[in-house]
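All protein chains but one are shown at their positions in the complex.
Just so it is clear, A and B label the chains in written order, and each chain counts residues from 1 on its own.
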């Protein structure tokens, strides 16, 4: 084993341990803020795994998007919604936890068996490209052109939708909402809510 | 590969219909921004309708072209996709007709509603022709995210918020599972993303377990989209909380896109495990038909009832899918086409009723016949058609489905379908009875105070047009079903992988309703565009 191979193996093991540990942290922490921070750890570790697979651009993009944007937004949401609410513990909660653990363990076992049984087709012919950026660009503008362009529609729509949901609503036809007055019953379904069943 | 060479290989003409919708979307978005929100309600819906009509027209023109893969294999514009894309475009069209007044009355901005609805349409249309895993996922997400946004559009209503949140969370989970399935497919095939290449690669290997897991995950994602039991839990809450036009789109357009995905992905990428996926879908069909139709009986809210009825209807459609014959696929698409009109007709009626009275409780419909005969007639016809009463369109749709199932030997499924149809007729008739049979003194309060019928306010005319169009289509599409059926038959016959999927089975006789001398596609398509 050469030095590089050894480094790669050790890094893989460390990163794998980090991913699994952090992911367990996300699920098992009771404090949601801890979960959010460990989620950042998961993202970073996955970026490390990408680097080991020679996908440097994807790795940097993973850090930029998932850690820098997604995780920060999650933290923002958690910290801005500062509602201290004491939940009464659900009776026999351990049954739910146990069943969730059993299902997860079963799925894990199944997938492991599958991974071991499968003859994965190795793609030996492919060597690491000189520049992943150029390769990604070529794919984007040849065989993945259509999904790439459709993604722009998706992002545009998501942007418009996010603004629609987040903006402070002024009633159509008026430039400003009147502050302090009873708002008109807008943006609600015209159907009356059902009377609660007695 | 230089630009000119690439451009010639792309065969970009195949996505002209989607291009028309995208262009409309841009015009609506930028126009609303430039001209202001106040005037937007007066023109954006009509621009959107024009764009969709153009799109459907372009689809008709593409019918006679020889189908070729475009965008280096990302998109397949065969006849099957043309029919399904038309269904989605038409469902958006009718949805827009019924949504103008609804959105206007709720005081929210119509331009953005149109934008998001049109992007959902684009996503659905691309999904119908997607031949490649990335394309499938991106278009599926376009459709899904737009649906979440539309569901939460009435943002001050807690029911709408709840519906959007539930839909988003369950949808995101199902997308993740679906994506995991796709990634397994990618890995098992040794790094292929095109469906045909995946099928080739998987045909050589013996990775049965991996393939089955991929299959199960993929089916979970698809079943969420078509709301098959047991992946249906979101449906009632979302249907109750979402704005009604959105529900109409979800129940028709989104569902048609889901079936398109199912046909293309399962028949093309999983030929090695045909028995398995047909078995799973048989189970889903049985559960959907039974649960959807039985639970619908107990509902008191019209929207919830239609939610369960749509689950049941999806069960009927799945009969055509699981038998895996040409006639099965054809009858399935035919039923979707019929379902488009009758279901959207029903939703138009309940929107009209909700706008006039502010409720959607079934009991409040009592005695509506005396106050609004037109609405009563339209709603009755659409519901009876959904139940499958002759001579309405739904009857013929079901007959074709059950006939195809019987021919293929799926006797149990067909009998179950018949039984549950009878159950469904019970709860549909209940509403009709509520409206028609009640004496004047039994009238509900809201019907007693029913406002004078007035079609002049902004957005009421399109609603009226939509009502008449769907009503006429529901009434006569059954009697004039020959051209429609020729259309869907042609669509299925010319798709090679639907033949290979059932090569092992006995070749089925095509229904004896084909009329070769009729220039079927043109007639029926112009028929549907005129509607």
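FYI, a contact is a pair of C-beta atoms (placed from the backbone, for glycine too) under 8 Å apart; a residue touches a chain by one contact, two chains touch by 3 or more.
Quick note on the criterion: contacts and distances are computed from a predicted model.
The complex includes a chain that is not drawn, and of the options "ATP synthase gamma chain", "NAD(P)H-quinone oxidoreductase subunit 1", "Glycolate oxidase subunit GlcD" or "Aspartyl/glutamyl-tRNA(Asn/Gln) amidotransferase subunit C" the UniProt name matching it is "NAD(P)H-quinone oxidoreductase subunit 1".
The hidden chain, counted over the whole complex, makes contact with A.
For the options A:18, A:49 or A:75, the residue in contact with the chain missing from this view is A:75. Interface residues of subunit A facing the missing partner chain: 2-3, 33, 37, 40, 44, 56-57, 60-61, 63-64, 67-69, 71-72, 75-76, 79-80, 130-133.
Everything below uses one rule, namely that only the chains that are shown with their structure count from here on.
Averaging Cα coordinates per chain places subunit A and subunit B 29 Å apart. Within the complex, the subunit A residues that touch subunit B are 110-111, 113-114, 117-123, 141-147, 150-151, 153-154, 156-158, 160-161, 164-165, 169, 171-173, 184, 186-194. Interface residues of subunit B, counted against subunit A in their complex, comprise 1, 6, 10, 15, 22, 25, 29, 37-38, 41, 70-75, 102, 105-109, 112, 115-116, 119-120, 122-123, 126, 132, 134-135, 137-139, 141-142, 145-146, 149, 152-157, 159-160, 187-191, 201, 205-207, 209-210, 213, 241, 243-244, 300-301, 303, 354-355, 358-361.
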